[in-house]
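This structure is in structure tokens; I'll ask about it shortly.
Here the complex is missing one protein chain, while the rest keep their positions.
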Amino acid sequence: MKELMEHMGIEPGRLQFSWISSAESTKFVDVVKDVTEKVKALGPNKNFVKEAS
Amino acid sequence: MADFEPKIVSFLCNWCSYGAADLAGVGRAQYPANVRVVRIPCTGRMSPKFFLAALREGADAVWVSG
Partner (left out) sequence: MEAYTEKIREISERLLKDGTVEAVIGYRKGSVENSNEPCIVRSSEKINDLVWDSNCRINLANYLTNRKDKVAIIAKGCDSRNINTQIIENKIKRDQLFIIGVPCSGMTKKEDSSDLQENCKVCHHKNPVVYDELVAAEVEETKVDRYEDVKKIEAMGVEEKWEFFKDLLEPCTRCYACKNACPLCYCPTCFVDESKPQWVGKGMDPIDVRTYHFLRAYHCAGRCTDCGACESACPQGINMRHFTKKLEKECFDQFAWEAGLNSEERPPLDTFKLDDPQTFIK
């Protein structure tokens, strides 16, 4: 999935996967922070947004 | 750009990450409020359609977690 997305011209960080158990709330918090940081660095999504008609 | 707050649509598995998110809430953990959670019954329910739909509607990123 990710490969084709990137192939098509969407930035790599726009789709992220992770694996967290239901007991790992700290990992959850870490991953949320991490994901948010990465996307902040990428900036807003311009390419795949459908213009409101 | 400094004050850019991304919208991240997150698809969380009911039994794993959704539980973790719940636990984080119960434990009053602080985390960025940029994630918008969609609960799915299992990560196996995830489909490329969801992800494209989210991006089309203006999400900045999609996060899938099992």
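To keep things simple, chains are lettered A and B as they appear, and every chain counts its residues starting from 1.
Throughout what follows, a contact is a pair of C-beta atoms (placed from the backbone, for glycine too) under 8 Å apart; a residue touches a chain by one contact, two chains touch by 3 or more.
Keep in mind that what you see is a predicted model, and the values were worked out from it rather than measured.
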(request) Go through subunit B and note every residue touching the omitted chain. (result) 48-49, 52-53, 56
(message) In the complete complex, the non-displayed chain touches which residues of subunit A?
(response) 1-4, 6-11, 16-19, 31, 34, 47-51, 53
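Heads up, the rule we're going with is that only the chains that are shown with their structure count from here on.
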(request) Between subunit A and subunit B, tell me the centre distance in angstrom, where each centre is the average of that chain's C-alpha atoms. (result) 9
(message) Under the stated contact criterion, what part of subunit A meets subunit B in this complex?
(response) 1, 10, 13-29, 31-33, 35-36, 38-40, 42-45, 48-50
(message) If we count contacts the way the header does, which residues on subunit B are in touch with subunit A in the complex?
(response) 1, 4-6, 8, 10, 15-24, 26-27, 29-32, 34-35, 48, 51-52, 55-66
